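In this view, the complex is presented without one of its protein chains, the others remaining in place.
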Amino acid sequence: MKQYAYFPGCSLEKIALSYHLSAIETTRKLDVELKELDDWNCCGATAYFHVDELLAYTLCARNLAMAERVGLDLVAPCSGCYKNMYFTSAHLQRDPDLAEHVNFALEEDNLHFSGKTAVRHLIEVFVNEVGLDEIKSKVSHPLRDLRVIPYYGCQILRPRKDHENVEEPQFFEGLLSAIGADPVDYPHKLRCCGGSLIITNRLAALSMVRNLLQSAVDCEAAVIATACPMCQVNLECYQQQINQEFGTKFFMPVVYFTQLVGLSFGIPPKRLGIGSELVSATPVLSWIQKSKQEN
Amino acid sequence: MSEQFEPVIVGFLCNWCSYRAADLAGTSRIKYAPNMRAIRVMCSGRVDPQFVLKALREGADGVMIAGCHPGECHYVDGNIKTLRRFSLLKRLLDQWGIEPERVQLVWASASEGNILAAAVDRMTEQVRALGPLRWKETVWGDGYPSGNGHAPELAPAETPAAVEEV
Amino acid sequence: MATKPDFSQEVSNLLYASEGNPLKRCIQCGTCSGTCPVAGFMDLTPRRLIAMINAGLKDEVLASNTFWCCASCYHCTVRCPSNIDIAEAMYALKRYSMWKNQYQEGLIGPIFSETFVKMIVKSGRSYEPVLAPTYIFSYGIREFFQEAYTATNLMLKGRLPVLPPRIKRLENFRRMIGRIIPLGDLT
Partner (left out) sequence: MTEKVGVYVCHCGTNIAKTVDVVEVARWAEDQPNVEVARDNKFMCSSLGQAQIEEDIRERGLTRVVVASCSPHMHEKTFRAACEQAGLNPFLFEMANIREHDSWITEDRAAATLKAKALIKGAIERVVHHQPLEPVPVDINPSTMIVGGGIAGISAALELANAGYHVYLVEREPSIGGHMAQLDKTFPTLDCSACILTPRMVEVGQHPNITLLTWSEVEAVDGYLGNFTVSVRKKARFVDERYCTGCGICIEKCPHKVVDEIFEAGLGNRKVIYRPFPQAVPKYPVIDKEHCVYFLRGKCKACQIFCPTTPNSIDFDQQDEMLKLQVGNIILATGYDLFDSRRIPQYGYGRLANVFTSLEFERLVNAAGPTSGRIVLRDMQTQPNSIGIVHCVGSRDENYHVYCSKVCCMYSLKFAHLVHERIPGAEVYNFYIDMRTPGKGYEEFYHRLLDEETHFIRGKAAEVTDSARLPGEEGKLIIQVEDTLIGKQRRIPVDMVILSPAMEARYDSREVTKLFRMGCDFDGFFIERHPKLDPVATMTEGIYIAGACQGPKDIPDSVAQGAAASARVAGLISRGTVFMEPVRAHIDAEACSGCRICNSMCPYNAIIFHEDEKVSEVITALCQGCGTCVAACPSASITGAHFTNDQILSQIEGILWDVREPLAVPV
């Protein structure tokens, strides 16, 4: 059984609880154990970098150091957390002075960063660590003909530089096909949802989400799959506000990829946290029922 | 300047890249430490380890070997051979307690006057920090009977006489 | 360097770990601004902002909302043909303007960031309800109700925390932070 140091991140505790639940459920099915990192702290989100870069690195480093202590690779389901951890680790390894400074601070919590643990995004664990074949083999209820948008968002891939993969990735599509769904060729799959702006620059964020939803509707997608709580909250919870702002009539369910994987594994919707969304994902469910009858 | 220790560095520059780089540094009036004294060789591959030892023993505080970038050698891959020899030489010098900063390998293409100049400045500062290399004390000091010590074996062309005279 | 660093230098100095090229390397091609999903809401496009930084127009730059609009999606960074880490530069500007306490009137960003940081220093975790006051009052009445409505729905779905979470080794955590920045002005 593969083990990982699991860093849920603040939003998965409540607002994105369903992501947490579905992540645990599905990984268990795949023989992967997500051991929650003891006493983890907030990664600093984007706000921290606004105030003090060094401090932001220190916050991430604390989590990394704790993962090192338990000797496991660190997995973050939230793209924001992932990006912060991944690049903190990268920077600290490249820049010994920075590492020294940060470690000086970590001493206060009897921790030390040496860069031993790798940082992975949850979806990486599914696609690269477990592998699509393994996932296929577990699928009992393929989400046949379900038109799903693989919404990558920004920080899963960026700011990495290997262009072919950063501008035209395919792994999310691959995952969706593996569970029998029909990935939509969505032109904005890499466009930012404006998550970090929703509070500080509401109108900008809303109109960004609106563009995304509009083109999702144009692509006749049934549902958007995300791999980041920020994206999910932004795309889903604010739909009704967007409708009021722009007089649109969006009703586009947005779920976590783990929830879809879970459904394809035949895990009961409730245990995947389905039902807690503001835009009901029932269409997805009904599809499942349909494919159930077919089997 | 009489106060401050001015290290003397012997530079072996290859005719095609690094010597021209040094020329370029001059023509573009880049100011850098005058401590490096250049000897022109056709290829950094010509630099026989004994040249380096000789220079150090004759009172140089450091030696810089400079050649074309790997893959750009005028003689196909002479600089790769230099690289191999260099790493062996380093090991030897290390055994003799000579600090690694004192013998450096630098790649500078004919268009990289600035890079060469910077390298000389950097090396000068490093060696200045180390202070003078006292060959006698460092290498012969710890009781090697001069004449049949390490160096003659390792630098074949050196006759014991040449060693005596140090 | 004896002479006082120019503005562009100052900004670059606030980029501790970015591997990108210095802003001086900008060729003004506009790829960043053409790519930026928020460009429409910025008073200056990122490219223009960089030009102004390089021109040393400090006050004009700090008066701009551009860098507070940045959603840090890094699309510009990835595409920049001069390999400038533009998104990080935007962070640097945010830091600079908060440090100098000089930014456009009525922006929520700075206050929000400040509160957010304070909150984390306090508890080690983030907690939405604490944040609300920082911005909710700057909203118009309509937005206010929309927000409230969303919040209520989330509450009903059990998606909003009731009690603020906090980490266990909070004391160490605080002291750790204390080694990086003076806590005085934060707690």
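In order of appearance the chains are A, B and C, and numbering begins at 1 in each one.
To be clear about the criterion, a contact is a pair of C-beta atoms (placed from the backbone, for glycine too) under 8 Å apart; a residue touches a chain by one contact, two chains touch by 3 or more.
Only a predicted model underlies this, so the values are computations on that prediction, with no experimental measurement involved.
Shown chains touched by the hidden one, complex as a whole: A, B, C. Among C:33, C:72, C:113 or C:126, only C:33 touches the chain left out of the display. Only one of B:41, B:66 or B:108 touches the chain withheld from this view, namely B:41. Within the entire complex, the positions of subunit A that touch the omitted partner chain are 161, 163-164, 167-168, 187-188, 211, 214-215, 218.
Where subunit B meets the chain that is not shown, the touching residues are 1-2, 5-8, 10, 16, 19-20, 22-27, 29-35, 37-43, 45-51, 54-55, 58-60, 71-78, 81, 85, 111, 117, 132, 134-136, 156-157, 166. Think of the hidden chain as still there; on subunit C it touches residues 21, 27-36, 39-40, 44-45, 47-48, 79, 81-83.
Everything that follows uses one rule, which is that only the chains that are shown with their structure count from here on.
Contact topology of the protein chains: irregular, matching none of line, ring, star or complete. At the far end from subunit C, in terms of centres built from Cα atoms, lies B.
Distance from the subunit A centre to the subunit C centre is 22 Å, each centre being the mean of its Cα atoms. Subunit B has its Cα centroid 55 Å from the Cα centroid of subunit A. Shown for subunit A are the residues that touch two or more other chains, of which there are none. Multi-chain contact residues of subunit C (touching two or more other chains): none found.
By the touch criterion stated above, subunit C contacts subunit A in their complex at residues 14-17, 19, 37-38, 40-41, 68-69, 71-75, 77-78, 85, 87, 91, 94-95, 98, 107-110, 112-114, 116-117, 120, 124-128, 131, 134-135, 139, 143, 146-147, 149-150, 153-154, 157-161, 165, 167-169, 172-173, 175-181. By the touch criterion stated above, subunit A contacts subunit C in their complex at residues 10, 13-17, 39-42, 44-55, 57-59, 62, 87, 91, 94-95, 98, 101, 104-110, 154-155, 158-161, 163, 166-167, 190-192, 194-197, 199-205, 207-208, 237-238, 240-241, 244-245, 276-278.
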